[in-house]
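Every protein chain except one is present and positioned as in the full complex.
Just so it is clear, A and B label the chains in written order, and each chain counts residues from 1 on its own.
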Amino acid sequence: MSEPVLEIKNLNVGYGLGDQAVRAVRDVNLTLHRGEVLGLAGESGSGKSTLAYGLTRLLPPPGVITGGQVIYHPEQGAAYDVLELSDQQLRGFRWGETAIVFQGAMNSLNPVHKISTQLTDVLRAHRPEMSDAARNARAREMLKLVGIAADRMDAYPHQLSGGMRQRVMIGMALILQPQVVIMDEPTTALDVVMQRQILGQLIELRERLGFSVIFITHDLSLLVEFSNRIAIMYGGRIVEEAPAAAIYKDSLHPYSKGLLGSFPALRGPRRELTGIPGSPPDLKGMPSGCSFHPRCPKAFEPCSGHIPVLGRPGTPDGPTRSVACWLHPAEQPVG
Amino acid sequence: MKYLLQRIAFYLFTAWAAITLNFFIPRLVPGDPVQALIAKFQGQLSTQATQSLYVLFGLDKDKSVWQEYLDYWGQLFHGDLGLSFTFFPTPVSEIISDSLPWTLLLVGITTIISFFLGTGLGVLAGWRRGSWTDGLLPVTTFLSSVPYFWLGIIAIYLLTGPDSFFPSSGGFDNGLVPAFDQYFIPSAIRHSVLPALTILISSVSGWILSMRNMMVTVSSEDYITVAHAKGLSDRRVAMSYAARNALLPNVSGFALSLGFIVGGTLLVEIVFSYPGIGFQLFQALGAQDYPLMQGVFLIITISVLVANLIADVAYLLLDPRTRKEG
Partner (left out) sequence: MTIPTSSIEQVIPGQGSMAQPETGKPAKAKRQRFRFVSNKKAATGLVMLAVYVLLAIIGPWVAPYDPDARSNALIQPPSGDHWLGTTHLGQDVFSQLLIGTRSVMLVGFFAGTIATVLSVLIGVTAGYLGGKTDEGLSALSNVFLVIPALPLIIIITSTLQNAEDWLIALVIGLTSWSWNARVLRAQTLSLRRRDFVDASRATGEKTWRVIVFELMPNLTAVIASGFIGTVIFAVLSEITLAFIGVTSSSTWNWGTILFWAQGQQALAQEAWWWFIPAGLAIALLGTALSLINFGIDEFVSPRLRSAGKTKIKTIDGRTVRMRIGFTPVLSNSPEPHTHATPVLPAATPVVKKEVTS
């Protein structure tokens, strides 16, 4: 496996303070390697979006980061903790090193400014030395890259279709050639054909430009198709992490199995759709022990009392994957 | 362009509705106070003036309402709004054209300053939510509930007096003749400071509150998070992204509340005896000078409509979504 570009260490993110506080992301350890697509899946409320916004410090109030580190390894120079950056340093880090493609394709663009303005103001903030002409040329280049005619530069967001807007967002995300692109449900608002078209294009761009991707979605089938590795979140924790193929073929955690059982397979033999009984846990009253145990078909004695650690399981492919489940007690903890 | 034409059509329609309303109000009332006034001024009124009052107030029993309505319009187009009884025998149109500039300058300038100042403070209060600016809110709530005219009274009570810089009434010093010279202009400005401050203090709070709420609402829009994620400066996110969008509903709110604001500001003129439209209305009320009242109402309505149209044009320039190509 190649060197890491982003290491999340015991990240804890919550909402609110004091008695009202809710812990949405708990002790998450995750490593993104250079050039890979890391999928992050889970039901709504599992904390996957909170994780993405938390690690960039974009979570709106009452969100707070209560602990952990986010170590970023720049292409050149020493690694640093993103959470320790000053506001000014963080502004430089944002978009320059890590760009985000957001959930709401429709609302991500400022309705009162032209596409060109919104593309070039990034350059104005990060590359003050660039001339206006150079900025415009760069913006035009990015639009071309994502397949939008340069004459749409002067269009306003409301004049573009949903798919085009999301392409503009992708072009905007790549304009500073970041190392990491976080995609938060980038295509949920689009139809299936458009989804695949845009994701296909993105993967192609990744191969050409060499950035890494954290791809967040509740749609595990998309992840299986488009990512190298997949991490599954439940109740604010990562419960399993493995290469995409391993998750698809033999996931170890009962929750991953449940998620896979709730959508039809794209390739391979037909399976019966099962779904997961029960509903996601309330973050205010998390069950003791493994938070999945009340819904788990295979729960047994230790599950309700002890939180399983995320670690390498004892399976033959153990070194390449990790799981937090008492069925597969960790032989070597991660993080 | 289509949007603008639609708006113009709407305002023309509203102007027609207001004028028609103005035509019918005196006709719906039992008894005719105007008749009494005409009787009082019997010998002094020319036949033509009497005739014009008959048309304005529907006193001619022989004519059909429709015929009166047509005559009414005919008179309006000639600028004939009847004679004022308070300032007999000055025509109403002359009184209005004398006092309108005072109101336009005082109320117009103050309202615009108030809008910009309030919007600016609202941007601050909404963006720096949770800081000291939140402490302003109870104060602004209280101030926006104070009647304009009462604040004017308090201002006169506290700030004017024999030795004060601020005069307590009038639009300029006695003995001066309205002219654009070095005596009149400073005097007029000095007389307008206190009324202007009164209007400003009681109207600015509304803008602060509504802009603050819009900033708070807009701040949680996705494109604000995107702007932060893009690493733009705080200033750029606040102004170009948040405030720029929050301004839109505030501008349309400005257009819609003009009618409310103008009503309140006219009273300030009354308290300060400021020689504008509102003060004329007050004097007309005291003397039951119906022709003047009707004329003042018409001119206020038309001014508000014009101001609305201007606000619409501003909105058109600010929001690309209303600007349809082609």
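We adopt the following convention: contacts are C-beta pairs under 8 Å (C-beta built on N, C-alpha and C of every residue); 3 or more make two chains touch, one makes a residue touch a chain.
These figures come from a predicted structure and were not determined experimentally.
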Residue among B:121, B:136 or B:300 touching the omitted chain: B:300
Contact footprint on chain B, counting only the chain that is left out: 10-11, 13-14, 17-18, 21-22, 25-26, 29, 33, 129-131, 134, 141-142, 144-151, 153-154, 156-157, 168, 203, 206-207, 209-210, 213-214, 216-217, 219-222, 224-225, 227-228, 234, 237, 249, 253, 255-264, 266-267, 270-271, 281-282, 285-286, 288, 290, 293-294, 296-297, 300-301, 304-305, 308
Positions on chain A contacted by the hidden chain, ascending: 9-10, 12-13, 15-18, 20, 22-24, 26-27, 44-45, 49-50, 53-54, 57-69, 81, 83-84, 87, 90, 102-104, 107, 282-284, 298, 300-302, 306-311, 324, 326-327, 329-330, 333, 335
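Criterion: only the chains that are shown with their structure count from here on.
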Contacting residues of chain A [partner chain B, same complex]: 53, 56, 58, 60, 87, 90-96, 99-100, 102-104, 107-114, 121-122, 125-126, 156, 158-159, 169, 172
Chain A-facing residues of chain B, complex: 220-223, 225-234, 236, 240-241, 244-245, 248, 318-321, 325
